[in-house]
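Yeah, one chain of the complex is gone here, protein chain that is, but the others are all in their spots.
Up next, chain A:
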Amino acid sequence: MDKYKRPNQQKSTGKASLRSKRLLQQSRNFEKEALQKAVAAEVLLPENGGILEPENELEKTYSLSQAKLKGLVDDQTKRKIFDLNLDVLGPYKAIYSRSSRSLLVTGRKGHVGLTFWREARLQTELYLQETIRDLTFLHTDQYFALAQRKYTFIYDSQGIELHCLREHRYPTALTFLPYHLLLVSALENGNLIYTDTSLGTIVSKLDTKMGKTKVLAQNMQNGIIHLGHKNGVVSFWTPVTSNALVKMSVHRGPVTGIGFDPKGQNMITTGSDKKVKIWDLRTFRLKKQWSLPCVASEMTVSQHGLLALAMNSHVWIWKDYLGETEETVPKPYMKELIGGNEIHSLDFCPFEDVLGVGHVTGFSSLVVPGAGEPNFDTFESHPYETKRQRKEKEVRLLLEKLPPATITLNPQVIGTVEQDPQSRLKELKELERNANVPKQREKKRKRGRNKLAAKLRRKQHNVIDHRRLELQERLAKEKEEKRQSKGKAMLNQSTVAVPDGVPSFLSSLYEKKKKKKTYLSSN
C-alpha cells in the first residue's frame, strides 16, 4: 500500500469555505479510493519477480557463480548468460535501452555495435577510428549519442551519423533526460551542456568550476544531474540554475561512482577511499556506509534496488544493503569474477534479471535473479512494442515534452498551492543547517576519567528512571513527615507555655518569658 502513496504536500490551514472543504474531502476520498484500487489491481499484474534464496544455512547466495547458475535455470535464461569476445578495440562499455530491447556496445578505440540482444541479432556495426568516451540512448532505441574524441555525435539505428554537436567540445560523459528530451554532456573543461534533441538547440551551458569529471549520473525521479568530482564532492545540477543546487562532500578523495535507489530518495556513492556511502536526499545526511576491499570503479543500481559494484575484475552485488543499523556491513548477494579483465561499465537491463558488464576484452551478460521489475507498464516503456506503438509513443513523448524548469529537487510540487516565499526560504535554510550539523561524537576525555565504572556512573547521574523517581518520592515523604512531627512538638510546647485566651500572634512573647523563667529558676 505504501508503495502507491504520494507525499502529501498540502497542509490545510483550517480556514476554508464550506464548499472548498467539501471539495477537499472529496479529493481525499478519491485519493483513498485510487490507492485501494491500485492495491486491488495488483492481482492483474502478470509476472512475479526473480528469486535467489538459499535453502539451508550452509548455502550462500554469493557463492553461486554464473556457471553454476546456468545449471539451475530455464533454457531462455541460460541464453542470457553469454560473453562477447572483442579483444582488439577495447576496453568496452555497454548500455541497455530504456525499453530493454537493444544493447549498445562501444569499444574505446571506436568500435560500435547495436544489437537486439534477446535475438542475438546485430542491428548495426561501426568502426569510427576515434576514441569513444561515453554512450547513451536517446528517447527511443532508434537513436544513440556517443561522446567521441572531440565532439558528441548522434547516430540512428542504421548507423548513420545524424548530427555532430560541435558545442560539446571534448565530452567526457553523457546522459539523456527522456521526459525533457535533453542530452547532457560533461565536457573536459568542466562545463555541463544541455541540448534539446527535439529542437537541436542548446538549452544551457553551465560552468561547474570544478574541473574535469567523468562521473555523471541522473536521478531518474527528478532529472537532476549529479557530478562526482576529484575533491570528493558531489554537485547537483539543473539546466535552469547557473550554480549547483547542492554540493555535498561525500568522500575523502575522488568520487568514482554515483547511483540512486529506484525511488530516487537515496544517493549511493563510491570513492577512492574504498567506501560505499548511502545518503538520504531528503535530509542530505549519511544513512549508511561500509568499506570495500578495493576501489569500486563502476556502479549501477537495478530497478529493484540491487547495487552492483565493479572492483577491478570482480562484480559484487548487494541486495538488502540498507540494514537496521548504520554500522552493520551488508553481505553481498552475488559475486562474480570476470576472467581477469578490468571492468569498464556496468548496466542492469530494465525489466530483466540481467547485468551487462563491459570490460577490457568485450562484454559479458550475467543473470542476477530479482534485479528487474517484472511488470512493465506498456504505456511507459515496452520491451515488446510494435512499430506502430513505438511511433505513437514518440508523438506522445514530443507532445508531452517537459520544459527544463520542471527539473527540481521535488517534482511533486507542481500543481500544489504556492508556498509563501519567505517561509520556503526558511525551510530550505533549516534543511541546509540540519544537513551541515557535524555528527555528535563522544569527546575523548583525559586519562583516569575514562574508567568504565566511572563512565557508567557518570552516565547514570542524570538519568531519571522510575526507580529514581520512587526514591525521590520516598525521601520527600520522609522529610515531610519529619517536618510535621517537629511542628507538632513545637505546638505542644507552646500550648503548655501560653495561657488560654491569649492571641496566637503573642505566643512568641510567652515563649520568651518561659525561657526567662527557666533561666531565672536555674539561677
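Observations
The working rule: a contact is a pair of C-beta atoms (placed from the backbone, for glycine too) under 8 Å apart; a residue touches a chain by one contact, two chains touch by 3 or more; residues count from 1.
We take it that contacts and distances are computed from a predicted model.
This complex has a chain not shown, and the name its UniProt record holds, of "Sof1-like protein domain-containing protein", "ubiquitinyl hydrolase 1", "peptide chain release factor N(5)-glutamine methyltransferase" or "UBC core domain-containing protein", is "Sof1-like protein domain-containing protein". Contact with the chain not shown here comes from a single listed residue; of A:45, A:122, A:469 or A:502, that residue is A:45. The chain omitted from view is touched by exactly one of A:73, A:126 or A:240, namely A:73. Within the complete assembly, A:377 is the residue of A:57, A:377 or A:465 that touches the hidden chain.
Of A:93, A:118, A:168 or A:277, it is A:118 that touches the chain left out of the display. Contacts to the hidden chain, counted on chain A, fall at residues 3-4, 6, 38, 41, 44-47, 49-55, 59, 61, 64, 69, 72-74, 76-77, 80, 118, 179, 220-223, 262-264, 303, 351-353, 367, 369, 372-380, 383-386, 388-389, 399-402, 406, 411-415.
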